[in-house]
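See below for the structure under consideration.
Every protein chain except one is present and positioned as in the full complex.
Up next is subunit A:
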Amino acid sequence: MIEFFLNGQRRRLAAAPDTSILELLRGPLAQHGTKEGCASGDCGACTVAIARPDDGAMAYHTLNACITPAHQLQGAHLVTVEGLARGDALHPAQASMVACHGSQCGFCTPGIVMSLFALHEQQRALPRQELDDHRLEAVLGGNLCRCTGYRPIRDAARSMGERTDTRPPWAEDPAFEQVVRDLFPTVAGEDQTGYLTPTTLAELIATMQRHPEARLVAGATDLWLEITQRLARFDAVIDLRQVEELRRIEEVADGWWVGAAVTYREWEPLLKTHYPAFAHLLTRLGSEQIRNRATVGGNIANASPIGDTPPVLLTLDATLRLAGPHGIREIPLESFFLDYKQTALAPGECIAAIFLPRPGDGYEQRVWKLSKRREDDISTLLGAFRWRLQDGTLRDVRVAYGGMAAIPLRVTAVEAALEGKAPDEESFGAARRALHQSLTPMSDARGSRDYRATAAANLLERWRLTLAHADLEEPTQEVTLDAYAD
C-alpha cells in the first residue's frame, strides 16, 4: 500500500512495484490533467511537483511522473495541475500563462504550469533570489513545447510573481504541512508488493542477499526506461532513497564522501563552492526534473560511455566505497569501469559513496560537453581536464573523455604528453597526436566517429587557448561559447 496526499487529499492505493506515478494518476486515480508525451523523461509533459516531509521544509520540486516509481510517493504530497486553482481562481502560474498566451495546443501546458508552480513556491521561500535567465532556463529546459516557441512562456514566468498570490486550498491551510508530517511514515515496511525500502546500509545489503533478482533504484531516471520503453517487468525493486548512509554528504579532512543516492540537486551547492566547472556541467545535465531525482551513484553504476559525471570524477581521482556482504572496500573510480556496461561490482555489492577530494591550491579544471542541443541532451562527447601550473609547466595533468570509447576513460598518453611541459603549441600538438592514437570513437545517432575525433582534439586546442588567454579579463569568451562564471 502506498499512502500519500494528492492535492491535499489523503490517498491509499496498492500498486505493483514497477508502476509509475503517471500510471497511477491516469489509471486508478483518474486524473487526466497530467499528460504522457514520451514516457522517457525527455519532454516534461508529465511534470508534477512533490514535497516530502523528510526533505526538511516541505519544498516542492518537479519530477517526470512517467519514470518515477509510484512507491516513492509514500509519505509525500503530490501536486498535479488539477490541484492548483482555488475554485475558479487560477494560481499565478496558470493566470500568467493565460494572460501571456502561453498555450497553443495545450498538451505540454500542464507540465509547464507545474514547473512554474515549483518555481513560484521556491520564489516564495526565497523572495530575494533573482530570477535571471539562467534560472529560468534551468526551470523550464525540461519542458518541450512544439507550438509557442517559448517566448510567451518566458513572459509568463517573468510576470508570474507580479500576480495576486492565489494559493491552492491545501496551501492556505496552515495545519496541512503538519498533517502530512504526522500522518505518514515515509518508509513502508517490508511489503508484499516487492517494493523494498531498507533504511540502513546493513539492511540494504541483507535485502539484496534475500532478493538477488531485485533491481536497485534511486532516482530511476534511467532504469525506469527499461519498463516504459522495453516493457521490462520488475517483480522486486530495492529503493535506495531511504538508506541513511547513501543519502548524506560527509565532510572529512581531505574531501567529501558523497552518498551514492545523493541527487544532483543536493550535491550542487558543494560543487558550486569547490568545483565550479563541475557545477556548471550540472546545468547541462538532464533537466531540472531529472536533476531533482538523478544521483551520481546511478550515473556511475550505469557505466554508460556517455554518462556526464564519470570523466569529470576520473580527473579528480575520485574513489568509490563499495558495500557488500563481505564488508566495505574502496577502489579508485578508474578501476571501476571494465568494459561496455561492465563494472567491478561483485554480486551482492553496491556503490555506497563517492569520495570527492578537496581541491588543492593552484588546481584548475575545465569540463566541456558537446551535444546537439545545449539543454537536456546527452553528451555526444565530453572532455574533462585538470591540472596545475608550476613554474610555467603543467603538473598533475588529468585528461578524461566520455563518448570516445566503450567506457569513460582517462587518456594517460595525453596526460603524459603534457605532464611537466609548457602549455605551448608543441606540447599540445603532441597531446593531440597521442589522443588520436589512443582513442577510436564510434558513430551513432549523436555523432559520427570523425566528428568525435576532431572535436575531442579541438577541445585540447580550446584548453591550450584558455591557458594562453588566461591573462585576459574574460578568457573563455574568446575561445568558447560555453562560458561559466567562476
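One rule holds for everything that comes next: a residue touches a chain if its C-beta (ideal position, glycine included) is under 8 Å from a C-beta of that chain, and two chains touch if they have at least 3 such contacts; residues count from 1.
The rule is simple: contacts and distances are computed from a predicted model.
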Which of "4Fe-4S dicluster domain-containing protein", "RNA polymerase sigma-70 factor, ECF subfamily", "Cation:proton antiporter" or "Xanthine dehydrogenase molybdopterin binding subunit" matches, in UniProt, the chain that is not displayed: "Xanthine dehydrogenase molybdopterin binding subunit"
Contact with the hidden chain (one of A:Gly141, A:Gly194, A:Gly255 or A:Gly307): A:Gly141
Among A:Cys38, A:Ala206, A:Ala236 or A:Ala344, residue touching the chain not depicted: A:Cys38
Contacting the left-out chain in the complete assembly, out of A:Arg52, A:Arg386, A:Arg410 or A:Arg462: A:Arg462
Which of A:Trp368, A:Trp387, A:Tyr401 or A:Phe428 contacts the chain that the document leaves out: A:Trp368
On subunit A, residues whose C-beta touches the chain left out of the figure: 26, 31-40, 42-43, 45, 80-82, 84-85, 87-90, 93-95, 97-99, 101-110, 113, 133, 136-137, 140-154, 229, 231, 368, 370-378, 380, 444-448, 450-451, 454-455, 458-459, 461-462, 465, 477-482
